[in-house]
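Note that one protein chain is taken out, while the other chains of the complex remain in position.
Let's look at chain A:
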Amino acid sequence: MLEVQSVDSGYGETQVLYGLSFQAEPGRVLAVLGRNGAGKSTTLKTIMGLLPLNGGDVSFDGTPLNDLPPYEIAKLGIAYVPETRDIFPSLSVRENLELASKRFADANGSGAAWTIDRVVDLFPRLAERMSNGGTQLSGGEQQMLAIGRALLMNPRLLILDEPTEGLAPIIVKLIHDKLAELKAEGLSMVLVEQNFGFATSLADDVVVVSKGRVVWQGDAAGIRADEEAQHRWLGV
């Protein structure tokens, strides 16, 4: 579904990714693991077209994304939940959601389109917050809003950058359960995560990144069993 092949990328003169390659399969959750600074967020930003692709190829269902601007990539069906959540502070919670819902109604033509009501069913906490400003929310509520907003784009692939960062354990559990529900519905996901337990309990497939390269590839059970790899690449 998503193919990342020999990708070089980085910030200006600073190269972060060196020939990074992996694939995400439809209907499955791929976790991208690695230490801080390994290049995980850079990978997601490069996929979204937010960072320049200096070498290699990225394609989505056979469509090359190499020279596409982020808004075209989004329209192809990739929704991005960034590490910083990036709720728009000038917009109310409802407007944040409508920004996606009004322009992506049933974008994938399946008829099972996401609606604001369905997002509220998933995260009831958002219901009472609808008219609040985007930044009046707690960290957990912002994460729910960011995920809800992404779902309203009716994506074929959801990519999440550290969804549990800075959240209380009870919220982490809630986010975990909701993502598990989405997975059960067949939504494809790429998940970047520091929380090893969280990531491996959700993921089917795992790639481990270190210094901008893939150093381990396998499935979730494999990385849980491979204590040497955990110790060496993740510091678990």
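Convention: a contact is a pair of C-beta atoms (placed from the backbone, for glycine too) under 8 Å apart; a residue touches a chain by one contact, two chains touch by 3 or more; residues count from 1.
Heads up, the rule we're going with is that contacts and distances are computed from a predicted model.
K.L.:
Which of the following names does UniProt give to the chain that is not shown: "Glutathione import ATP-binding protein GsiA", "Electron transfer flavoprotein subunit beta", "Sulfurtransferase TusA family protein" or "Branched-chain amino acid transport system permease protein"?
P.N.:
Hidden chain identified via UniProt as "Branched-chain amino acid transport system permease protein".
K.L.:
Going by the contact rule already stated, which one of A:48, A:179 or A:229 would touch the omitted chain in the full complex?
P.N.:
A:48
K.L.:
So one chain is hidden, and I want to know which residue out of A:2, A:58, A:74 or A:214 touches that hidden chain in the complete assembly.
P.N.:
The missing chain is touched by A:74.
K.L.:
Which positions on chain A touch the chain that was left off?
P.N.:
Its contact residues with the unshown chain are 48, 50, 69-71, 74-75, 79-80, 82, 86, 88-91, 95, 98-100, 102-104, 135, 149, 153.
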